[in-house]
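The other protein chains are all here in position, but one chain of the complex has been omitted.
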Amino acid sequence: MIRVIVQQAPIDTSVLLGALELPGAGGVASFTGLVRADDGVTVLDLEHYPGATEAALTDLATAASDRWGLIAAVIVHRVGRMAPGERVVFVGTAAAHRASALDACAFLIDRLKTEAPFWKREERGADARWVEARDADEVAAARWRADRTSDRPD
Amino acid sequence: MIRVIVQQAPIDTSVLLGALELPGAGGVASFTGLVRADDGVTVLDLEHYPGATEAALTDLATAASDRWGLIAAVIVHRVGRMAPGERVVFVGTAAAHRASALDACAFLIDRLKTEAPFWKREERGADARWVEARDADEVAAARWRADRTSDRPD
Amino acid sequence: MAVDILYFAWVREAIGTGAEQVTPPDTVVSVADLIAWLSGRSEGHRRAFADPDRLRAAVDQRFVPLDAAIAGAREIAIFPPVTGG
Partner (left out) sequence: MAVDILYFAWVREAIGTGAEQVTPPDTVVSVADLIAWLSGRSEGHRRAFADPDRLRAAVDQRFVPLDAAIAGAREIAIFPPVTGG
């Protein structure tokens, strides 16, 4: 089961997490990204490339499913304006064993950061600036690019 | 915030996941372990060592908090009899950045498997057997024993 | 041949529009050629495209390097490195 959603509405993580608990699943992993509430940001505004975004996320979810034999992979990304503390993104995976679910979840959020066409604009009161891409995100994504199998057992 | 619970009651993951979204948290990671519904098990019965269990889980959560500078670490483990599809364990972490939350979450479930005094007994109809410890779990736990820092950037 | 050009984030803001249709000459073969050619359209284009190292592109919704050919493309998007998640 692959599910990819780009939405304006707030993300309901409890519904998403529960939906991953499918027959055969021994482990469900999730990652939720939040607007940091501690760095002076008053609004996070997220722009995306409609159509291309959904295609990129579907490609990632399919790649993770194939590589780790997932039972389910879900990616939900919010766009538009959001406040500190709100959820920006949810990634969830289900697999027979925990290592597959955990590795696939980390893979999806790492790769999403560099491969899905979203752009963040931070507002701090009247000041607004586009967030710069981080080299560290490229490094994190590159970890998964080599066709290395996990160093953890399943 | 460190929270460790050993309980007979079903685990409510949505409440636990939501409670990790504290100020300063940019990433929340979770792992939920489920009774596999596909291998003929009709009942999973979980025994533990009261007192020692809570101490072991608290030690693990504290170690993870210190190592990754977590904002929150939560471990909830169910004991007693449960049916296929039910949740056995929930591990959740919150950190400023995603890598810390993800690594700490994997660390907690890997180490819990070999260091917390729980024992699983599987029933398949009238047949019951104690689950054998798996070498693979020792290997997974050993990954974290060396004081290696994560190979992913924060 | 006419092609739809899309802009996102600060590229869109600098140019002042998120989409336009253009008909580049035959000498425009790659995305990089297109960017150089578009730079002449306005002061906003010139500013947005001043440093091609800061630009990324997609042809028909697939990410491509800037030296990718644009022959046959219907939709070309030009934007900064992505920052989602």
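Going in written order, the chains are labelled A, B and C, and every chain counts its residues from 1.
The working rule: a residue touches a chain if its C-beta (ideal position, glycine included) is under 8 Å from a C-beta of that chain, and two chains touch if they have at least 3 such contacts.
What you are looking at is a predicted structure, and each value in this text was computed from that prediction instead of being measured.
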Worksheet entry | Among shown chains, those touching the left-out chain | B
Worksheet item: Considering the whole complex, which of B:Ser14, B:Thr42 or B:Thr114 touches the chain not shown?
Response: B:Thr114
Discussion item. Out of B:Leu17, B:Val89 or B:Ala104, which residue would touch the omitted chain in the full complex?
Written reply: B:Val89
Item to complete: Determine and list the chain B residues touching the chain excluded from the picture.
Response: 33, 46-49, 51-52, 55-56, 77, 88-89, 109, 112-121, 130-134, 137
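In the analysis below, only the chains that are shown with their structure count from here on.
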Practice prompt. Would you mind pulling out the distance in Å between where the CA atoms of chain A average out and where those of chain C do?
Written response: 27
Item to complete: Give the residues of chain C that touch two or more other chains, as numbers and ranges in rising order.
Response: 85
Worksheet item: Going by the touch rule set out above, which residues of chain B reach two or more other chains?
Response: 98
